[in-house]
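Sharing a structure with you now.
Only one protein chain is missing; all other protein chains are in place.
Entry: chain A
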Amino acid sequence: MGLAKRIIPCLDVDNGRVVKGVQFVDIRDAGDPVEVAKRYNDQGADEITFLDITASSDDRGTTIHMVEAIASEVFIPLTVGGGIRTCDDIRNMLNAGADKVSINTAAIFNPEFVKEAAERFGSQCIVVAIDAKKVSEEGETDRWEIFTHGGRKPTGIDAVEWAKKMVDLGAGEILLTSMDRDGMKNGFDLGVTRAISDAVHVPVIASGGVGNLQHLVDGVTEGKADAVLAASIFHFGEYSIQEAKETMQAAGIEMRL
């Protein structure tokens, strides 16, 4: 008996619609964010993550309205990410009903922003998203680097060191996406997940690459993740949240059923 591991369905939202993962070229419509969020809430999701991937920042107003609509009907934690650059952005999202915000690129350009945000709003609502890719060659010691621009631009920053630094600055949770796995459906990068989970004292959410339910199990048992995030396996009815939870529980993982 104790704390359950969490399953977090992720809504990648582009121009007001849920779409498949960022990495996909053929963007497939998965519905209205409010409807999708309600469905996951009813299915027993432990949290919901809403990532605004709209290319232009003109439509932030739309995002705020959607977050408000979701928060009025969904009584589980809601994290909002995408385009969070200032404390005003954070305040707007929290006022709209988000429980946490996820900061990604802005942390890379200005790490102090994480500190400022944590001091002002509390670490519990500051999630730092890390997009990592393996850069070591076969036979070398494993090494992962932070990438920006959807995994296209390397930064030279070591992913494990970066995670530790973000936690020191006040991040309350790490959302780790393995960019070379995102959308590939061949499982999380368990090496980097475990390396970061072992290195920090805050919870780590594993993301990127889930293709089946065993991948979720592996993320927790081998990757030591505290929560697992997935998008497309849930969006198109391949698996339900309930099935995922039952599979994880059967593998000996404590879940909220």
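The definition used in the following text is that contacts are C-beta pairs under 8 Å (C-beta built on N, C-alpha and C of every residue); 3 or more make two chains touch, one makes a residue touch a chain; residues count from 1.
By definition in this document, contacts and distances are computed from a predicted model.
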UniProt lists the protein of the undisplayed chain, choosing from "ABC transporter", "Xylose transport system permease protein XylH", "Phosphonate metabolism protein PhnG" or "Imidazole glycerol phosphate synthase subunit HisH", as "Imidazole glycerol phosphate synthase subunit HisH"
Who touches the missing chain here, A:Ala71, A:Ile84, A:Ala129 or A:Ile146? A:Ala71
Sort through A:Val202, A:Leu216 or A:Met248 and give me the one touching the missing partner chain. A:Val202
Which parts of chain A face the unshown chain closely enough to count as touching? 1-6, 41, 44, 46, 71-72, 75-77, 91, 94-97, 99, 121-124, 172-173, 198, 201-204, 226-227, 256
